[in-house]
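My questions all concern the structure below.
For this view, one protein chain was removed and the others were kept in their places.
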Amino acid sequence: MSNRQDPVWRFLLPSLVFVGVFSLYPILESFRLSLYRMILTLPWLGQKFVGWENYRDLVTDPVALGSLSTSMIFVAVTTPIEVLLGLAMALVLNESFRGRGWLRAIVLIPWAVPTVVSSQMWRFIFNDRYGLFNYLLYGDATQLYWAPLAEPGLALLSIMVADIWKTSAFAALIILAGLQGIPGELYEAASIDGASAWRKFRHITLPLVKPALLLALLFRTIDALKVFDLVFVMTQGGPADTTNLLQFYGYKKSFAEGMIGYGSAIAVVVFLLSFFLSVLYIRLLGTGLLRKAQQT
Amino acid sequence: MKKFAFAASVAAIGTLTLLPFSWFVLTSWKSAAEIIAIPPVILPSFHWDNYRAAITQYGLLHYIGNSAIVALATTLVSLAIASLAAFALARFKLRWARYYLMLLLALSMFPQIAIAGPVWRLLNFLGWLNSYQGIVAAYISLTLPFAVWVLTTFFQELPYDIEEAALVDGCTRWQALRLVVLPLAAPGLFTAAILVFIHAWNEFFFALIILTYPALQTLPVGIALFPGEYTMPWGEIAAASTIATLPLVALTLIFQRRIVQGLSAGAVKG
Partner (left out) sequence: MEEISFTVADGEFCVLLGPSGCGKTTLLRIVAGLESASAGTVDIDTTRVDLLPPQDRDVAFVFQNYALYPHMTVFENLGFSLRLHDVAKDEIQTRVTEVARLLEIDNQLKQKPQQLSGGQRQRVALGRAIVRRPKLFLFDEPLSNLDATLRANMRVELGRLHTRLGSTMLYVTHDQAEAMTLGEKIIVLDKGRIQQVGTASEIYHRPSNLFVAGFVGQPQMNLIEGRLDSNGKFHDEGGVEIDLAGTVASRSAVDSPLTLGIRPEDFRPCASADAWFSGTAEFVEDLGSDCFVHLLCGKLKLVARLPGQNRIKRGDSLHLNADPQRVHLFRDGRRVDLFGSEA
């Protein structure tokens, strides 16, 4: 239903321009750049078209493959934990109790704290000489202290802890929205039907919160590919390339080392991964959730 | 029994969330000796030295200034553009509105690295590296998809009849937006503004690659690159971090209801 001359285009033009110039064009450019070999900051050295060579190198480069597997492990471990913790927090926040507003605000703080700040914070906690983590484990016995950020196995774990601390709240919010969509009357009807608290959870809460859980899972998975600040501040990809999460590795190649061609190949891979996940996410949104599926 | 378990969970959640952060904040008031002490000193002696050093030696205030300028500019421009787009998407029954929204959603999700190189080269070409307009342009494109998404859902929930009444009374679409929708959507706009501001304030990746002159760097870059060769000046870092985070924490505490609403709207309701 248009009005005489609806200036539709005038409304949408600015956003289209930005999206086109700063999002769509760069993606395509990244694809293009991945076919070249060049140094970012030395453009006068020219660019050499190398076709798929960057990708071939990627597939044979142990560090690159290590980066991929590290990212997969990271996602596989943090996402379920965050969703579970998120569910627990959401269940608590769904009840009405005095101070609920406070708890909700507190739970948002990790999200609001700049990631760089929380990275430094965890770096401090994991410090090998006076960090809180070591103290809680070993007390005064400083000779037993670990340097989690310097140990190949533990470094990744430490980053995971930092990430879980920061983002469980976000998962909690998504799940909480799902919980709040469940009409209270269903619980009343279940009470009358004879259900105990546990059965109410099993037969009503769980099935009806499943879409939100899935959403949180998918959302967190996509986000896990974007982890950068934590790695940059806490480990810089080390020790021994054990925390080279994909986005950081791409940065390292493109900007720290200037190998923009190779870095773009990494960028393309990361993009495809997250694009595939986003499509899944949007499909999910479109099917069950755009329609309010919980009408009685 | 049930009540006790519940209270315990509430306490656990609160503590685990606050503990790391409060530990860090407390550190900002400790003297150098207290910081490295084992067993750890819980209550600091409230030195303000770290803060003084952070401000005078490390130029904290000018980092904050840069962050403030960038975040504010981003918020204003991003919201302006997003409101226009969201209004059109919500009101003009465009057949491809859904696709545009989905495209935006997909765009808001992909990792910055995917576009970082080309964006850098583009800004370099425009001479916008190490400039406010450069970083703000990059930030606008980062926040735009999310802002459009959130605002579209807000606008969709506004009752349409009021606008129709305005149109019948003789307003153009543009006037309807300005005089009727925007005032009504003020809460939604405000929420979106807060979210965009926080996002821009905290952003690190693009700030790192676009702003390499210390004079222009924003707070996250300042804190990440805090100089320290042999021993990290944890006190100063903690002080700088506390100052960096305080406005955000305050914003979050005051507007937590709106923030929760906005985030869920963006992520769940679609």
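Each chain carries a letter (A and B) given by its place in the written order, and its residues are counted from 1.
FYI, a residue touches a chain if its C-beta (ideal position, glycine included) is under 8 Å from a C-beta of that chain, and two chains touch if they have at least 3 such contacts.
What you see is a predicted model, and the numbers here were worked out from it, not measured in a lab.
Student: Quick check: which displayed chains does the absent chain contact?
Tutor: Taking every chain of the complex into account, the missing one touches A.
Student: If I consider the whole complex, including the chain that's not displayed, which of A:R10, A:R56 or A:R199 touches that chain?
Tutor: With A:R10, A:R56 or A:R199 as choices, the missing chain is touched by A:R199.
Student: Looking at A:V8, A:V63, A:L154 or A:L186, which residue reaches the missing chain?
Tutor: A:L186
Student: Of the listed residues A:I81, A:L208, A:A256 or A:L280, which contacts the missing chain in the full complex?
Tutor: Once the missing chain is taken into account, the touching residue is A:L208.
Student: Could you please point out the chain A residues that touch the chain left off the display?
Tutor: Residues of chain A in touch with the missing chain: 183, 185-186, 188-196, 199, 203-204, 207-208, 293-296.
One rule holds in what follows: only the chains that are shown with their structure count from here on.
Student: Using mean CA coordinates as chain centres, what's the gap between chain A and chain B in Å?
Tutor: 16
Student: Within the complex, which stretch of chain B touches chain A?
Tutor: Of all residues in chain B, those touching chain A are 2, 6, 9-10, 13-14, 16-18, 20-21, 23-24, 27, 35-40, 80-82, 84-85, 87-89, 92-94, 100, 102-107, 109-122, 137-138, 140-141, 144-145, 148, 167, 172-174, 198, 201-202, 204-205, 208-209, 219-221, 223-224, 226, 232, 234, 237-238, 241, 244-245, 248-249, 251-253, 256-257, 259-260, 263-264, 267-270.
Student: Contact residues on chain A for chain B in the complex?
Tutor: Residues in contact with chain B: 1-3, 6-8, 10-12, 14-16, 18-19, 21-23, 25-27, 29-30, 33, 40, 88-89, 92, 95, 97, 99, 101, 103-125, 127, 129-130, 132, 135, 139-140, 142, 165, 169-170, 173-174, 176-178, 197, 212, 215, 219, 222, 225-226, 228-229, 232-233, 246-247, 250-251, 254-255, 260, 263-264, 266-268, 270-271, 274-275, 277-279, 281-282, 285-286, 289-290.
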